[in-house]
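What you see is the complex with one protein chain gone and the rest in place.
Letters A, B and C mark the chains in the order given here, with residues in each chain numbered from 1 onward.
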Amino acid sequence: MIKIGIIGGAGYTAGELLRLLLWHPEAEIVFVQSSSHKGQAITKVHKDLLGECSLNFSEADFAAVDVVFLCSGHGQSKSFFEQNNLPENLKVIDLSMDFRLESDHHDFVYGLPEMNKAAISGAKYIANPGCFATAIELALLPLAKEQALKGEVHVTAITGSTGAGQAATDTSHFSWKNNNVSLYKAFDHQHLAEIKESLCNLQNSFNKAVNFIPVRGNFSRGILASVYTTCEWSLIEAMVHYQNYYLEHPFVVISDENTDVKQAVNTNKCILHLEKHGDKLLIVSIIDNLLKGASGQAVQNMNIMFGLAEDAGLRLKPVAF
Amino acid sequence: MIKIGIIGGAGYTAGELLRLLLWHPEAEIVFVQSSSHKGQAITKVHKDLLGECSLNFSEADFAAVDVVFLCSGHGQSKSFFEQNNLPENLKVIDLSMDFRLESDHHDFVYGLPEMNKAAISGAKYIANPGCFATAIELALLPLAKEQALKGEVHVTAITGSTGAGQAATDTSHFSWKNNNVSLYKAFDHQHLAEIKESLCNLQNSFNKAVNFIPVRGNFSRGILASVYTTCEWSLIEAMVHYQNYYLEHPFVVISDENTDVKQAVNTNKCILHLEKHGDKLLIVSIIDNLLKGASGQAVQNMNIMFGLAEDAGLRLKPVAF
Amino acid sequence: MIKIGIIGGAGYTAGELLRLLLWHPEAEIVFVQSSSHKGQAITKVHKDLLGECSLNFSEADFAAVDVVFLCSGHGQSKSFFEQNNLPENLKVIDLSMDFRLESDHHDFVYGLPEMNKAAISGAKYIANPGCFATAIELALLPLAKEQALKGEVHVTAITGSTGAGQAATDTSHFSWKNNNVSLYKAFDHQHLAEIKESLCNLQNSFNKAVNFIPVRGNFSRGILASVYTTCEWSLIEAMVHYQNYYLEHPFVVISDENTDVKQAVNTNKCILHLEKHGDKLLIVSIIDNLLKGASGQAVQNMNIMFGLAEDAGLRLKPVAF
Partner (left out) sequence: MIKIGIIGGAGYTAGELLRLLLWHPEAEIVFVQSSSHKGQAITKVHKDLLGECSLNFSEADFAAVDVVFLCSGHGQSKSFFEQNNLPENLKVIDLSMDFRLESDHHDFVYGLPEMNKAAISGAKYIANPGCFATAIELALLPLAKEQALKGEVHVTAITGSTGAGQAATDTSHFSWKNNNVSLYKAFDHQHLAEIKESLCNLQNSFNKAVNFIPVRGNFSRGILASVYTTCEWSLIEAMVHYQNYYLEHPFVVISDENTDVKQAVNTNKCILHLEKHGDKLLIVSIIDNLLKGASGQAVQNMNIMFGLAEDAGLRLKPVAF
């Protein structure tokens, strides 16, 4: 059994990790640290686990675990490394954005298994991708691999409310958000940097804009990204390239019908649908933002790092409705 | 034109008052006071009024108005009277619960026009009823008037999120509330006192329990109350009593079909539907909690106090969907 | 009083017309025709009108009215003219798409007041614009007027469910649509033709693609369109052009803050927000699809045709929540 510690255990991504790891066949949760809820029962925060989890939030004990998941939020992971002296063999999977971009100052591997599986399998430290970044990169990687990105890329992606975390803000209030949609950070979302870095890793020549409009949807879970760009391939050629690219990747599915965001909710899948309109290739990409977009992908990375089946503990009952 | 001041102008009930009074044919808004937003444009808070309202939040000027609406919340209205020296002729309509119960210490009239229209027309100070109280009292008044309440009354009422105001709380967060329902304050809601007082005003002998389960619904506006009690009337007799009771009251409508909460949303109406099952009379009562349950009723009271048509400014386009 | 007939009275746009015209100060509803509900009370279909409307669905009587609204749906309006012999002076406002495109075979005026007010004021027959078309054209008209459209236009627009009408379909089922989003008719929506025609009317040289991704939102009312294109103007210049263009148009408001779809729901307003990012001008445009996108605009056209105030009967209480 892989022994597991979680840092920042009271937030959404930590809760989702717990939901996955409690019934994971090869995982044992050793500690769940939370500075805000220390000593409390985990089920006081993650109430859906009532009757399934009898742990309390506690202090971290790094010597007792094989891997630590960092769920404290952006900026906190850097501080974590400054404040803690970790055992040499301890693996770390960081769900924040602190180490996603390549740098001489760290040796994190970008944890997108559909791009980096070999590197992940030998990695000690993993930077888990952003939720929007995951949906958008999976829509574009086969194009980049074939050096087929030629023009600007146009992306609109609608996210569920859990993507914004559990902090109470003006835009998290039910009375405002219910029956409402709005866009934010147009052309300027923080995930653009990791998206561009991933595309350039596969297609060094790509230097066009990725125009990204993020939209706040009035639902809880899921991301639907529509992505289009000029492309010389026919629809058949595109389907073949996408099928080939994802042949060995169990969580990416190509759908010959149009899709909707609930098709992936409560699963670790990414469903892609392709259409060709004139010279434009349209890719619709859907994921569950808390699973393939965060904690599910983190467990997928853990599985790869520890030599388990890539889908261990990740064959989940979809919610469907 | 009736000159109007609003105290506590940044909250939900004040916003709804503004939506009504801006186009009211006999009203002129003179000031909208807010301690938290003084000097700001009203449309920075009530954004739906963009293009229709150019006022700023300001200080109160009691000498310049005929009537003041108090929208600051429970407990604040008592403080308001302690801290302000009001002109002799100034009328006050208080939307808080501070003065709803009869007392030797104040001379507020309980502002439910379907029970107290004559008193309201001569009143100086009005205590505007609670939202749940309005829906439940309108369901029961004809029974009380006929001394026909015999047994315990059983009420479950589901409210939209705006009933809880705009403060950010655990239960106002979209990610929690979306697709969710829960009950709270069972048998113990603060509106029970005014409900019982109103019933006993009409039927002095009534001394049975009103068992009230409030439910938080996952919608924004509206209350649906189901109310039942033993009753000796046939359905026809009940319909006749209810029709007669509400004959002169323009906002209460008896429906011979079952109803749903959206039938009343964005209107000042209360729709009642009656069914008889065995010895039980069931009354379904729906209102918009911010209109007939708060600001719409406040304007209805103002209309009555100033001798206007009871429905002036209150014939509203329903939202319907 | 303008005497009014409605054809196809049981659908969503007819219901919305009734909600507007019942309290319109200059309108009198003479007949509401419906082939599916003939003889029934209107409130059996449009239940929110209970207590406010005592009319029944009836036969049409064209001699008794000044204007007829056609609400029967696409394709039905052509049949209507073939099957009926209309009085010479009868005005017609058609809410279908049958006559929106200019043609030698008809003399309908395209009823977008912000582009065609003079022509509308003298028109006999009006083709009321599509809902998406309204939101998108209002976002682009000032650019076209200044001959400033240079590159492709990129549009994603999310619509509420009422845009799809009341027919029961796979995508209208609550269990499917709740908490869900999906896109449809990408690059191929039927409103593209009227959008391009309007843009070319103002900027004859415009010959680039309008790439339009329609999205089904999980809310009832409203459209939020994000529209961007390359533009040489600074943000300030753009704001000035937009302010000038809409100076005389009471229902289009420029917001200096970002917007959300509920800001316009249950009003006849279109709210525009501008941002400049690099060489791209982004315009966010919101409307209520049943009001400015359909029946509200139809009444606005009627007001102009009959010389009334453009906003008569259209100063509506927003639903806000």
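Here is the rule we use: contacts are C-beta pairs under 8 Å (C-beta built on N, C-alpha and C of every residue); 3 or more make two chains touch, one makes a residue touch a chain.
What you see is a predicted model; the values in this text were computed from it and never measured.
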item: Among B:56, B:156 or B:190, the residue in touch with the chain that has been omitted; value: B:156
item: Chain not shown: contacting residue from C:35, C:147 or C:178; value: C:178
item: Per the touch definition above, residue among C:134, C:161 or C:267 touching the missing chain; value: C:161
item: Among A:48, A:61 or A:107, residue touching the chain not depicted; value: A:48
item: Residue of A:100, A:191 or A:269 touching the missing chain in the full complex; value: A:269
item: Interface with the unshown chain - residue positions in chain A; value: 12, 15-16, 19-20, 23, 44, 46-52, 160-162, 178-179, 220-221, 253, 255, 257, 259, 262-267, 269, 271, 290, 315-321
item: Where the missing chain touches chain B, by residue; value: 154, 156, 158, 175-176, 178-184, 186-188, 209, 211, 213, 215, 217-222, 224, 226, 228, 258-262, 265, 275, 277-278, 280, 282, 284, 321
item: Residue ranges of chain C at the interface with the undisplayed chain; value: 12, 161-162, 166, 168-169, 172-175, 177-179, 218-220
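To be clear about the criterion, only the chains that are shown with their structure count from here on.
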item: Maximum centroid distance from chain C, chain identifier (CA atoms); value: A
item: Angular offset of chain B relative to chain C [C-alpha, multiple of 5 degrees]; value: 180
item: Chain nearest the overall C-alpha centroid of the shown protein atoms; value: C
item: Distance from the mean Cα position of chain C to that of chain A, given in whole angstrom; value: 40
item: Separation of chain B from chain C, taking each centre as the mean of its C-alpha atoms, in whole Å; value: 34
item: Residues of chain B engaged with two or more neighbouring chains; value: 12, 161-162, 178-179, 220
